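See structure below.
Every protein chain of the complex appears in place save one, which is left out.
Order of writing sets the chain letters: A and B. Residues in each chain are counted from 1.
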Amino acid sequence: MTTPLLSVRNLAVHFPVRSGVFGRMTGAVRAVDGVSFDIFPGETLGIVGESGCGKTTMGRAILRLVEPTAGSIHFDGVDFRALKGKALRAMRRHLQIIFQDPFSSLNPRLTVGTTIKEGLLVHRIAEGAAADQRVAQLLDEVGLQASYATRYPHEFSGGQRQRIGIARALAVEPKLIVCDEPVSALDVSVQAQVINLLQDLQKRRGLAYLFIAHDLSVVEHMANRVGVMYLGRFMELTSAEALYREPLMPYTQALLSAIPVPDPERKRNRIVLAGDPPSPAHPPAGCVFHPRCHHPSRDAACAAIVPPLEEKAPHHWCACLKQPPTIVPWGEQQRAGATHEPARHLPSAAMHSAGSLPESPAR
Amino acid sequence: MSTPDSARVLLSVENLRTWFHTRDGVARAVDGVSFDVRAGETLCVVGESGSGKSVTALSLLRLIDPPGRIEPGSRIAFEGRDLMTATEEEVRRLRGNRIAMVFQEPMSALNPVFTVGDQVAEVARIHDGASRRAAWDRAVEMLSLVGIPDPAARARQYPHEMSGGMRQRVLIAMALVMNPALLIADEPTTALDVTIQAQILELLTSVQERFGTAIILITHDLGVVAEAADRVLVMYGGQVVERAAVRDLFASPQHPYTQGLLRAMPRVGQGRDRLLTIPGTVPPPTAWPSGCRFRDRCPLAFDRCEREAPELTNVVASHAARCHVAGTPLPAAAASS
Partner (left out) sequence: MAETPASTLAIEPTATTRALPARVSWWGTLASDPGSRVALGFLALLGLAALFAPWLTTYGPAQVLDPVGLQSLPPSASHWFGTDPVSRDVFSRMLHGARVSLRIAVLAAALSATVGLAWGTIAALSRPLIDQVMMRTVDALLSIPRLLLVLTIIALWPQVTPTALAVVLGGTGWFGISRLARTEALAIRQREFTAAATALGVSTPVLLLRHILPHAVGPVLVASTIAVGQVVVMEAGLYFLGVVPDVPASWGSIIQDGRNAPLTWWWLTLFPGVFLVAVSLSVNTIAGRLRSAINPRQLHGR
């Protein structure tokens, strides 16, 4: 493959927990805890995980909207974390973001035109009449009328606002857009419109997306590769196809089995996870998923050894001691109290093969 | 899950119309909805924002505040009793007792200053006149029943000390205290993560199997419908546009709106194909289009759809759609996807 557009290594964001009169730091919420990945030009990396897994914080840390605690971010070969002031602001035009909440993502006091124009003016891309013309083009590109430029956000529906947010991001001609749950607040019919728009824009402009969502079917639809996050870490990272065909991480398997499928004929044995995700302020020792894990080989070693994110199959990375192969020697696992040797576990409940799906409805 | 057609009708709704008389005009949020719920079955009401599904649910318990009003001529009969002519006191005694409700946002449905045990116990005290001690024991028993681990200790916790999934379980426990004949669940899993959603759906199913509770499940998610429903109402524009057994609905959707929704859903295993969309958005309830309310978004609309509002008619036995072309052979372009 070509060189990556974005290269993230060991990214961490820890929020201090303060207490006492002087606000002394007494602990840390490890929202993002050592995440590494690349995004290549024109590709979509999907990030899935449940609320509190750190996916949103990670998206913002990459744009330095939240300052990372540790790790490196290289964009187009430039050390993004080293940039300051003017250089940082100049670089920002290449990385943009689209938000989940179409009601809080637009400044209610600015017209749609002013909002879209802001980036054009900041980066001197266009000024005066040329800027207005550019705004009209952008509105057209996202499927809105050019005349909407003079209106205020409250006059629009959720889907339309989402399009305005996309136009604002496109104005500065970015190479990468972080899409933070861009369709999860929208109705099904509108959601499909926005998904299609994002795909069209990607094709036309060669954009790369970091697509964050909790809805696995949406992510599968958008992404080339998918990273599964749990408690601030990547549990699995592979191509969308491999992930849905052969999910290795028990957590991914549970997530996939939990998706309700719009087919009443298909009754699956669901893997129902016990309990709730632990707090990122007090992550479990060893594998962070082990207290809820259903892998038959789960044992004391899982509670003691932090499993490395390792390549279990070509381009298929997974952090699990019990899915072979693993670079953690069996001897070491035994010293940690292991009683079950790693054994491949792939429950049918997690399988969503294309063949078993119904054809699109037709009579 | 499946119920014989001859099963006892528990709730019968006829021509329900709930209108909101606002400054911007009359919003006909629910406009002529009729359906039955049979004992022990799960009826899913599915639709998008503004379809009227939640207002329908609230209307069943007469929980509509001005400027909203259930219009005269609407009929709601529960266990043979006419709820429209019942006094406020009679309806109040039904709520939380024979008919219970579970809401979408468990945090706002719970009182933050009381322990969850107190709140569950209160239901027993109100409706059963149970003693403080007996009500508390009943609360702990209910929390255990909905799968809350260590219920005796958890009962002493406050809502903010619990996760979203646990709070939803508490709400379900509150709803089940009086062993209601009908449970109305309004988007009970929408605010929850997918793995927690699976837990809650599982819980609802097991409750139904154990107590024979009928459930009206309101949702926007067709996946949830397929998992949970026996029968389905699809709502659009304040009306039922399609009514069918769950298998029939997914196997052969009759209304163009239902067909559109099914095609617009991304599905796992489908790859990155382009999604088919329904153009436009739901019109405001103050200005439904004349004739068929779906016509300006419908790929099949023709002149009759503008002139004449279609009735909800049976296409095949017990599968009804509100569409002029339903049941007639479709043009190939519209049928294929």
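By our rule, a contact is a pair of C-beta atoms (placed from the backbone, for glycine too) under 8 Å apart; a residue touches a chain by one contact, two chains touch by 3 or more.
Nothing here was measured: the structure is a model prediction, and the numbers come from that model.
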Contact with the hidden chain (one of A:Ile47, A:Ile97 or A:Met229): A:Ile97
Residue touching the undisplayed chain, where the options are A:Arg30, A:Arg81 or A:Arg168: A:Arg168
Touch criterion as defined above, residue of A:Val8, A:Val35 or A:Leu63 at the omitted chain: A:Leu63
Contact footprint on chain A, counting only the chain that is left out: 23, 60, 63, 65, 89-93, 95-97, 99-101, 103-109, 115, 118-119, 122-123, 152-158, 165, 168-169, 172, 185-187
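Throughout what follows, only the chains that are shown with their structure count from here on.
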Geometric centre distance via CA averages, chain B-chain A, whole Å: 31
Chain B-facing residues of chain A, complex: 50-51, 157, 159-160, 187-193, 195-196, 199, 214-218, 220-222, 240-241, 244, 254-266, 270, 272-273, 275-276, 352-354, 356-358, 360-363
Partner chain A, residues of chain B touching it in the complex: 48-49, 149, 163, 165-166, 193-199, 201-202, 220-227, 229, 246-247, 250-253, 258-272, 274-279, 281-282, 330, 335-337
